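Below is one structure. I have some questions about it.
A single protein chain has been omitted; all remaining protein chains appear in their positions.
Lettered A and B in written order, each chain numbered from 1.
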Amino acid sequence: MALLEVSNLQTHFHTRNGVVRAVDGISFAVEKGETLGIVGESGSGKSVTCYSMLGLVPKPPARVSGQAHFDGTDLLHCPPSVLRGIRGKRISIIFQDPMTSLNPYLRIEDQLMEPLRIHEKMDKASARRRAVEALDQVGVPDARNRVRSYPHEFSGGMRQRVMIAMALITGPELLIADEPTTALDVTVQAQIMELIRDLQRQLGMAVILITHDLGVVAGFCERVMVMYAGRIAESAPVDEIFHQPCHPYNLALQQSIPALHHKGEELFTIPGVPPDPGRPIPGCPFAPRCSHVIDACRTTRPGLEPITPRHHSACLRVQQGDLALKPSAHA
Amino acid sequence: MDSAPANPSNPPAPDTEWLRAEKGESPWRDAWHRLRKNHLAVAGGIVILLMALACFAGPWFLTYSYQEQNLELRESPPSAEHWMGTDKLGRDLLARVLSGGRVSLQVGLVATLVALTIGVLYGTVSGFLGGKTDALMMRIVDILYALPFVVFVILLMVFFGRNLVLLFLAIGAVEWLTMARIVRGQVLSLRKQEFIEACLALGLPLRRILLKHMVPNVLGPVIVYTTLTIPQVMLLEAFLSFLGLGVQPPHSSWGSLIKDGAEMMEEAPWLLIYPGTLFAVTLFSLNFLGDGLRDALDPRTSKD
Partner (left out) sequence: MPDPFLQVDNLKTHFAVERGLLFRRRVATVKAVDGVSLTLRKAEILGLVGESGCGKSTLGRTILQLIPPTEGTVVLEGRHLTALRGDALRKARADFQMIFQDPYASLNPRMTVYNALAEAIQTHLDVPKSELPGRVAALMERVGLSPRFIRKYPHEFSGGQRQRIAVARALAVEPKLIIADEPVSALDVSIQSQIINLLAKLSREMDLTMIFIAHDLSVVKHISDRIAVMYLGRIVELGPAEEVFLNPVHPYTQALVSAVPIPDPERERQRQRIILSGDPPSPINPPAGCAFHPRCPHAREVCQAAVPPLDPVEGVKDRRAACVRLPEILEEA
């Protein structure tokens, strides 16, 4: 049985301008110890998906439906106390901005000890020892003394390490990393991803990495899910996502990465604008921008179908065997 | 909204496309919509309007004036003749309450306007210039803040005699301090915004930056604070009247009426209840309106 199984998750926000379908019916599974990447641009619903699963979305204005089974428990329909027991202990999250996700008024030590005291009912002395160990594990030099510092005394990269230490201190089975390196410099980004990779191997935990950066995903994830307009466009093992794309959006995303173009030639752009989640259209949400669109795409809403047992696509034409996409040539 | 780049092989007719342009929705309209949905704030606004109408236009329709004395009917409870009863000199309470309301509201508005004008100018200049000038200007504000207001007003009244205009100025002179601080805070945070930097980069003259770019964006909190200052000012006036420093008889303000009413509380409770209730209702309404404005204008809850 998979560690996490999500079925038909939907998160709709009821605002004064109408219903915003942030997540519009997605299903996926994460195995024990697996690394899954969720890729998408802003508005794709990638972050809302994970927040909805963990009950972190304010309910009103949101309405969450569907199922999210974590090791047998349906996170969306269990009593709040059960959810609280899982969140922070067995499933942890790292957020994008380490500036705002740490409490500026508490010492690092207190923030690290908190999950231990709450979830494992540890006594202060042991918790303190574990806190120093955790800080050391994530590569913060002079952990013994630095554990008494305040967040503002750390740099961005260090703060992210502290966040990782906090997330991993209870030994969770699943780590959700929401754009953990977007706010960091490129060299620090490399360090942090290296750290997460090492820790993941050591602890054998599953990781969901949410990002908009295909490059980060290529170096870290085993499987990738591409999201668009609150739905999954394509999901496959990482090699196939890049070398055997089965959805025009995936291909277009890769083609617009500047790194892959020769100097001087005009960059490929995806025409049009990202979709408005408040105004869904009938048919495939990518149709207005797709260069392979046919009439049927505008009327029929495609579901996520398997092309091969491990490779799913929500492109009508690919499903019908009508379209074969050539991967972008890599410079 | 589409942003299809202009197609070079089929360019739109130049100079005429813009004629068919749709009007945009300004951030003010967005705030207005939000305000309208806040029923409490709307109720507050309506009550204020009615109150103002009653106080300014009402006396025309009354049979008695606020100073007409009728010593035989002194301290009589509410009746068909005198809807709110009479005070210790036989004057119709309803008339006095309405004319008193007029005075209180006037003080509220005018004094606040004085505070607003001084405060916004002072705060904008201080915030924008920054550095040592700003520090100096704010230290002056700090020092003035520390002066006991009552002593200051008493001195003014003693030296210049008691008159209504002086009252306005005295109160305004105290309230501008907080306004200046608020505006300065706004200007400080705005100054760091890139669009102000962009104005500087464009080479816009300073005056234009302040008037066209700073002030409109500072207006939000200013409007909110103004709406919340008016009740404070009115309370201040009431306090002064209570001390005997405010409006002099035969004129009345809600404050002086409450003072008189409090003295006669046991024998003629209506003398306290009517002015007190109306005053309280007005204060509530202004506060609800102010809160509603604050929520409506808060940029954090805007569309983005």
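Definition applied: a contact is a pair of C-beta atoms (placed from the backbone, for glycine too) under 8 Å apart; a residue touches a chain by one contact, two chains touch by 3 or more.
These numbers come from a predicted model, not from an experiment.
Novice: In the full assembly, spell out which visible chains the left-out chain is touching.
Specialist: Touched by the chain not displayed, across the whole complex: A, B.
Novice: Out of B:Q193, B:Q248 or B:T277, point to the residue that touches the absent chain in the complete complex.
Specialist: Residue touching the absent chain, from the options given: B:Q193.
Novice: Considering the complete complex, identify which of B:A80, B:V165 or B:A201 is in touch with the unshown chain.
Specialist: B:A201
Novice: Spell out the interface residues on subunit A facing the chain that's missing from view.
Specialist: 41-42, 155-158, 185-191, 194, 212-219, 238-239, 242, 252-254, 256-261, 263, 266-270, 273-274, 330
Novice: Just checking the interface: what residues of subunit B touch the absent partner chain?
Specialist: The missing chain touches subunit B at positions 1-6, 11-12, 14-15, 17-18, 20-28, 193-195, 197-205, 208, 212-213, 216-217, 299, 302-304.
Following the convention adopted for this analysis, only the chains that are shown with their structure count from here on.
Novice: Report, in whole Å, the distance between the mean C-alpha point of subunit A and the mean C-alpha point of subunit B.
Specialist: So the centre of subunit A lies 49 Å away from the centre of subunit B.
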